[in-house]
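Notes follow once the structure below has been shown.
With one protein chain withheld, the remaining protein chains of the complex are depicted in position.
Moving on to chain A:
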């Protein structure tokens, strides 16, 4: 160690810094900063991209103190289950304090990427006015802002390259935010406003596209009609990523014919999405582009039925990523399996939310895909039914899964053929896929599946469990076995205090634990919080008595705990008790 240190000290810091420049992954940089004090120091002063997986694990002041040269910040706020309405409104995750602190401290922020955070118009305005070099804003699953905030960004960020809005709840004030991009703005590379519900000024849009010669990615919302799309595409042959707006027209019209011609000439489009409003008979216009597609997202297009879907997909031989609805059916998945030999990621979303019984996909489709697509490594599959045999086959066919998420529409459905739990099937998956990092399980499951997960899922970082298990043993198998576990989220499982308190130190090695509708009691949560001061143990009390301390034996409906360096947060609403 002494020898090593003296060798390293021989190199001036600039050299170290230069070497560290090659480290782009934040994990690598984190590892590097643990080596010794001087490496920590060099690394922290040179780090430009900071990733904070839980915004309450640190605070803005610590961020700025440690990484004064930060230019790009990624922040995640609410727990994942907030996506499914399990986290009460107003829980938290506000970005304003971060923007405020960075503005005050003269941080040269260029890029901000937020997920599941509350973003107010005020924050957007402050952002737009405080950072002259600001280039890139990516908001995923956020809420709290309106198109006025977007107008502020458009007006003030002179060098804006990227405005990417994915699945946000935006209050559309039907203003002219798009027109706020000044004529001098020519720097846009990526513009995605699919999630906006209102009209945009199409003339302004056309002019904007025409003057941004570097525009590579453009995703429109449903209010942009097909004839405008055609005009835009004519102006932007360099596009690589296109999200259509409304795709409705008379298929025999001139518009469609023009569109088809443009598509024929377009050699660079690799990613295609949109089709929210669609006349399937216009789809052949995009066939010419399909041959080069690597990524296709039709998961917002319930208007395209199985036959048209498969006709389209038949042309997509280079597809690596496919997101579709289960309207494709097992047969359609068979077509995918025989056509898309380069497929790496597949997501099949449900189209029927009331269980009316429209045909969804079954284990057959999944097996077909696993047999036909050898490069498959990531799957999200919502299905009507599943069998152990199918999962075992899938495990054999695809040992390379990194992400495996299976969701049966009926949360506790057993093997459709044998009526047994699906333990063996998932067991086969974790045993075969040695690199598995993310797993979601569903269906009828006992403690056995957790034994398998604990035994075999050595690389597992994130696990989502619902309506599964028989006893505390299930949770214990996972906590004891999965050494790399970072996020564990559990709902409606019979796991209780014994499991929660068995290894309290474990939670400091994880980012967070979510448990709702389980068997943990208030008393156990309190005990845990007392033993582990560097954890925030939050308990949500919706509709319960807030005054007086609740009975320790009282079952806790929702608990969210996470490691933190900064103690209980100050912005927690009334119903959140940090113990």
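Criterion: a residue touches a chain if its C-beta (ideal position, glycine included) is under 8 Å from a C-beta of that chain, and two chains touch if they have at least 3 such contacts; residues count from 1.
We take it that contacts and distances are computed from a predicted model.
*Asks:* Mind telling me which option in "ER membrane protein complex subunit 1", "Succinate dehydrogenase assembly factor 4, mitochondrial", "COPI coat complex subunit gamma 2" or "Auxin-responsive protein" is what UniProt lists for the chain we can't see?
*Replies:* UniProt protein name of the non-displayed chain: "Auxin-responsive protein".
*Asks:* Which of these touches the unseen chain: A:20, A:98, A:177 or A:300?
*Replies:* A:300
*Asks:* Consider the whole complex, including the chain that is not shown, and state which of A:16, A:109, A:195 or A:482 touches that chain.
*Replies:* A:195
*Asks:* Can you tell me which of A:45, A:411 or A:455 touches the chain that was removed from the display?
*Replies:* Within the whole complex, the residue contacting the unshown chain is A:411.
*Asks:* Of A:114, A:152, A:276 or A:559, which sits in contact with the chain we cannot see?
*Replies:* A:276
*Asks:* Which positions on chain A touch the chain that was left off?
*Replies:* Where chain A meets the chain not shown: residues 81, 83-86, 141, 167-169, 195, 276-277, 299-303, 325, 349-351, 353-357, 382, 407, 409-414, 416, 419, 440, 444, 464, 466, 491.
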